[in-house]
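Missing here is one protein chain; the remaining ones are kept as they sit in the complex.
Going in written order, the chains are labelled A and B, and every chain counts its residues from 1.
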Amino acid sequence: MAASETYPDDLRYHAEHDWARIEGDEAVLGITWFAQDALGELVHYEPPNEGDTIAKDSVYGEVESVKAVSDVIAPLSGEVLQVNAKVVEEPETVNDDPYGDGWLVRVRLTNPAEADSLLDVDAYKHVVAEA
Amino acid sequence: MSYLSLTERDREEMLAAIGVSSVEELFRDIPAGVRFGRELDLGPPLSEQELSRHLEELAARNVDSSKELSFLGAGIYDHYVPAVVDTVLQRGEFLTAYTPYQPEMSQGVLQAIFEYQTVICELTGMDVSNASGYDGTTVAADACYVAKHATGRTKVVVTEATNPQVRQVVKTYASGFGLEVVEVPHRGGVTDPDELRRAATDAACVIFQQPNFFGCLEPAPDLAAAANDAEAIAVAHVDPISLGVLEAPGAYGCGMAIGEGQSAGNYQSFAGPHYGFLAARKEFIRRMPGRIVGETLDAAGERGYVLTLQTREQHIRREKATSNITTNQTLLALAGLVHLSWLGPQGLREVGETCMSLAAYAQSRLADAGLEPAFSERTTFKEFAVRTGRNAQDAIRSARERGVHPGYALGRDYQGFDDALLVAVTERRTPADIDRLVEALAK
Partner (left out) sequence: MKLIFEKSQTGRRGGELPHYELPPAKVPDELRRETAPRLPELAEPEIVRHFTELSTRNFGIDTGFYPLGSCTMKYNPRVNERLAMLPGFRDLHPYQDEDASQGALELMWRLQEALIEVSGLHACSLQPAAGSQGELTGLLLMRAYFADRGEAEQRDTIITADTAHGTNPASVTMAGYNLAKVETDARGNVDVAHLRQMVDERTAGLMLTNPSTLGLFDEHIEEIAEIFHEVGALLYYDGANLNAVCGISRPGDMGFDIVHINLHKTFSQPHGGGGPGGGPVVVRDKLEPFLPVPALVRDGERFRLDHDRPKSIGKVRGFTGPFGVFVRSYAYIRSYGPRLREMSEVAVLNANYLLARLREAYDLPYDRLAMHEFVLSARSLKREHGITALDVAKRLMDYGFHPPTIYFPLVVPEALMVEPTETEAKETLDEFADAMLAIAREAENDPELLRQAPHARPVKRLDEVLAAKRAIVKYGFDQHPDLSGAQPEPRQLEAQKGT
C-alpha cells in the first residue's frame, strides 16, 4: 500500500527528510517518502501538543516502526495549531500518502524567513541520492 | 573434562578445507605482543566426579536452612518452592534457549512470558509488565529512569523504610541519570504521608515499600495520594506473596509497581539469580525498560507471540534506549509463573494469611517472653522487628548455638536499633518452630 517515490515540487525540504508546505503565515509539516521508506510501516506517532512551540532543527515528535524509532525534525519554527489525529490513529497513513493525508502538524510560523534556508525539491533529491 | 566432539580426523579434514596447516595458523592475525605465552593457572582439569566432590565439599561448609532453623528475611525469604517449579525449569527447551528474537522458534518462551506479564499485572493492578528486571533493587533504578523521562523532573524521593539495598542501588544509578535522591525518614516504623507530600515537591517519582523493610504495613493509599498531590509518580515496591491479602498498587493510585520476585518461586541461593518485576499504567508503555511480549497473528491467521515495542530496546534504539538491559531473568520469572499458577488465587491468599498469622503468633510469644516489638502499634505482614534487650549480634550468636538463626540485625542499617532483630516467619515455619525461636532468644 506504500506510495511510490515522489518529491512534490511545491514543497520545501529539510535535510533530515522532513517537508513543509507553506500557506501564508502557516505551514503544514511531515516526513518525506525517503523517511517512511527507510522506517518501514509506521506503528506509532508521538505528536506534540496543540499550543506547543516548536523550533526549527529541533525534535518535535517521534515516529516509530517495528524496526526503528525516528525523531521528527521541525523544518520551521512555529506554534502548533493542529495535530493530524488520523495519523495518530492510523500511523500507516504516512506510508500510503506522506505528503497528503499523512501530514503531521500544522503550525503558525513564528519566523517565516527561515523558509529561505530550506532546500527546494532538486536540492533535496540530491540529498536523497547521497544517502 | 571438556565438552568437545573434535577428533584428530575431524581436525585434519577441517584444516584442509580451510586451507591452513595448523590450528595455530588460525590465530596469525593476533599480534605477537599480545599473545599469552604460558598456560592458564587454573588448577588441573577435573573429571565430573572430581568436580562434584570439590563442590560438595564447598557446599558442606555452608549452614543452609536445611541445617539450621532460620528466621532470616530482610529481602530474601525461605518460602516453599513446589517440585513442579524444578520440573519445568529443567526442561532443556526452556533452560538452554536464548532470548526469543526468532519468534517462530520460541513460542514456548514467548507465551510463558506473556502469561507471566499477565500474572504480574493481575497481582499489581497495572496495565503492562515487562519480562523481568535483574532483581528488586535494579527495578527501582529502572522506575526512576522511567519517571525522569516521563516528567522531565530530576529529583526522586525514597522512604527510609524502603529496603536499604534498594536505596543504595538507586543512589548508585542516580549519579549517571543526573538525579537527586531525597529520603523521607520513618516515624515509628512507617512513613508520614504529610512529610512525604512536602518532600515530593518537584519530584519525578516517590518510591515506598509495602510491607516495608521492617515488615510494617504502610498507609499505602495515603502515601500514593501524597505523591499524586505533588504530581510525582507513586511507585510501590511490593512483595508478590502479599498480594493475595494486600491491595494492589494499581487500585490505590500508583503509577508503577515494582519488587523482588524471589518470594514467588525461587530458592534463596545466597541471593541469586532471582528476578525483579516492573509493571506500570498504560501511559508508560513506550517508556518501559526491558523486553515486552505482545500478541499477534501469523501468516495463517493463528494467534502467536512476539517481542514487541523493541524499538525501545538497546538493540534498535541504541543510545536512546529506555534501558541497556538485554539478558534479563526470564527463567526465574518462569519459576514465578509456575509457582503462582500452582497456588492460584486461593492458595496465594492462604500463603499470605498463614505467614501473617504465624508472624503475629511469633511476635506475641516473644512479647510474652519479655522481648518487645520495636513498633508495637504497627500491623506487620510476614516480618517484624523485635528488641532483644542486648546487642543483636550477641543474641544471634547465642541463638545459633541452640540451632536457631533468629533474624537480621537491624542495627546494620538503622540508627538506634543495635538491639533489634528483623524476624521473618514464612509458611515453612510451624508453631513448634516458633516455640524454639522463643526459647533460643530467651534471656
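The rule is simple: a contact is a pair of C-beta atoms (placed from the backbone, for glycine too) under 8 Å apart; a residue touches a chain by one contact, two chains touch by 3 or more.
For clarity, every value in this text was computed on a predicted model and none was experimentally measured.
S.K.: Can you work out which residue in B:A74, B:V184, B:A395 or B:V423 touches the chain that's missing from view?
M.R.: B:A74
S.K.: Would you indicate which residue among B:A143, B:V235, B:C254 or B:L332 is in contact with the undisplayed chain?
M.R.: Hidden-chain contact among the options goes to B:L332.
S.K.: In the complete complex, the non-displayed chain touches which residues of chain A?
M.R.: Listed in rising order, the touching residues are 40-41, 43-44, 64-66, 91.
The rule is simple: only the chains that are shown with their structure count from here on.
S.K.: Need the CA-centroid distance for the pair chain A / chain B, whole Å please.
M.R.: The computed centroid separation for chain A versus chain B comes out at 44 Å.
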